[in-house]
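All protein chains of the complex are present and in place, except for one that has been dropped.
Chains: A and B, in written order; residue numbering restarts at 1 for each.
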């Protein structure tokens, strides 16, 4: 009998638990307005702007997404304003992309706006952080007819761009790492609103003062990824060997439309960094060994012989070395280290690193970086 | 009359004074030995079995000795051919040099009985009583013959490759079916009688050199302690002897297949055959047993392992799929991938109910359909299927009462619960999913987790006849895992499972010869 009473008691408690709480944390899917894309920007008056876009689940609604812009002092505060507009309660649990206006990056301490994402467990840390070259508003107002939901399209765009190694993929967690890490500076994907589309233009660099410090082109981004050792799959590079001259019918030389170009696929590569410290300067020697496949030899018919392999290898090597050297010195001039050389400094020259760790950007600008490239062509394709 | 207990086969029954029927009317309570006077015996007996028009009293002189005799039996319970040809005919017509009754009557089972109470009991079970003048004892001749069903294909546990004989309602037949599989002298039987009125014979079958004596003793003790009026089915017996009466999980396995019973006896378990019931109980049961079917052993072991995995997967799906759906829709939708979330959101739009109500409506509809399908006669049963298909499949979604996704969830739960081969287990887990849904509704995924934890804790602490119920998993027995979530080839299972508590571990040799 005693056990029976217990069973009844347990059932009563269970029922009580079911009825009492009123479900404090409940949030039904239909009551939620799931923000998929967030935009942060500054207007001309220096007022902070927050954009958000969420899907609408309704047969009656014509538009499948709703977009709202509010001015606010923080992202969290903007939520209250969003709730005033949206049908549902705004949640950031499924955020896909965060667009950051280039103008916001000029403001100091912009990164503290992101504090919420790391502090509130319910929020996600996977959204891709993307810098917009231009106004964030343009992108949010963009309604492409031939694309899926803009927010899905954007995240897919960044992902595939990263897959083909033409830009970095920095999610919020990675952004924080790069921001807080003393030995490197952040790099973010950079996009731009074209006339009828949104396109990835490369990589945005941010310096130690957390402001915008320059941008890299698509090809430079690929080289950056190589130096970061963050390559996905098989990256392609197009090496340009100066403008070709050609004689037109009239006899005067003009720049040819079809240029002297070698296109290569890097099937695999090895990277090795040697770190040294002398005369108050860090020195890094990067050994890069590429295994490549030739995919195009444009205007180089004369060289497409097997015997020319060493010559072509030499050409490619020097072109790559030149490009990489240019990229590194460009970064050094801007006092940014998106490559993470500081990590090597810390790992291998800890004593010297300790004294400069808080101004690594300056130390890196002065550092000697030498690149030693080696290429071996594994294949010329299926043409003789 | 203080000694009447002693004639009840010498076994004291534990009658509660208040619940025991008045002694005069009860056939079980004896009235002392019969007298030598034939007529007074007949009168006493007829008084005891008054208002029974099927009671036949046949008076005749025995030809060989010339003594007056009377044969009394219940017309409805006796095999008339046996009574007429094997009892009455030799007694009335044949002369023999040997006047012994036992040698005259050509029936196998015959015994001498003096207690009137016992005689009445035997008559009520189909025996004939032969009274002879001036003798203080009656002969009880086994002439029973009651209406019974022919042996058929077991309907509840169909099998593709297994035998097609199922148990019937007569325990002697059932025992015969089992003995056919194990013609071993170590196959022993303990016969007990349960029920003061029903007098149901309960037989425990086991292999004496394999089954663990402690488990057997425990089972016998438990059956002996039962004090009830009548035992109508093995399911009732199960409720009286199980370890944890509050558990939703079956603690004995019920089967109507003799081959299943034989295989379990061979593993060292005990089979409980209850007379008048086609279901045979097997104990000590463990959790994995309910996911096995006899067909598993006659198909390729890879296929069978796959099916086992499917069943265990189905177990989890049945319990947790609806609650997971509720938890995810109303708490943790971050967990679902975005694309899926968007389609769920689109399908949920316009549904007027919160997820829990939506789920309850559909899950209860499913239960009703299932219940309706069981009880209805076959021709109408098909209609239920059509109604179900239309109601669940189309109309509710089109009317916007539930979402498409919910329909998928419900049909998946239904499907997976029907995969579980054992009906009791399948019913148990279908019941458990309702509290799970409530927990999911109140606490989201955490509630589902805690619910799972409670079920796990319960399963672990359950015992069947004092052996751990959740056996190959908790306590973990790696050797027993060979025949649980997967099934390895038969020749790999050299030992009997530890969970049955078998004292003789070795089952058979490796049978694969050499180091192949």
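Before moving on, here are some points about what is shown:
Convention: contacts are C-beta pairs under 8 Å (C-beta built on N, C-alpha and C of every residue); 3 or more make two chains touch, one makes a residue touch a chain.
One rule holds in what follows: contacts and distances are computed from a predicted model.
Think of the chain that is not pictured: of "GntR family transcriptional regulator", "Spore germination protein (Amino acid permease)", "Phosphate ABC transporter ATP-binding protein" or "Energy-coupling factor transport system substrate-specific component", UniProt labels it "Spore germination protein (Amino acid permease)".
Considering the full assembly, A:126 is the residue among A:47, A:112 or A:126 that touches the omitted chain. Touch with the chain that is not drawn comes from one residue among A:43, A:181 or A:308, which is A:181. Only one of B:53, B:147 or B:337 touches the chain withheld from this view, namely B:337. When the full complex is taken into account, the listed residue touching the unshown chain is A:344, out of A:82, A:140 or A:344. For chain B, the residues touching the absent chain in the complete assembly are 332, 334-338, 443-450, 452-454, 456-458, 460-461, 468, 470, 473-476.
Contact between chain A and the unshown chain involves residues 10, 13-14, 17, 20-21, 24-25, 93-94, 118, 121-122, 124-126, 171, 173-174, 176-177, 180-182, 343-344, 346-348, 350.
The rule is short, and it goes like this: only the chains that are shown with their structure count from here on.
For the pair chain A and chain B, the distance between mean C-alpha positions equals 66 Å.
Within the complex, the chain B residues that touch chain A are 246, 329-331, 333-334, 338-339, 341-342, 344-346, 348-351, 354-355, 435, 438, 441-442, 444. Across the complex, chain A meets chain B through its residues 3-4, 7, 14, 17-18, 21, 23, 25-30, 32, 34, 36, 55, 57-59, 93-94, 96, 122, 124, 152.
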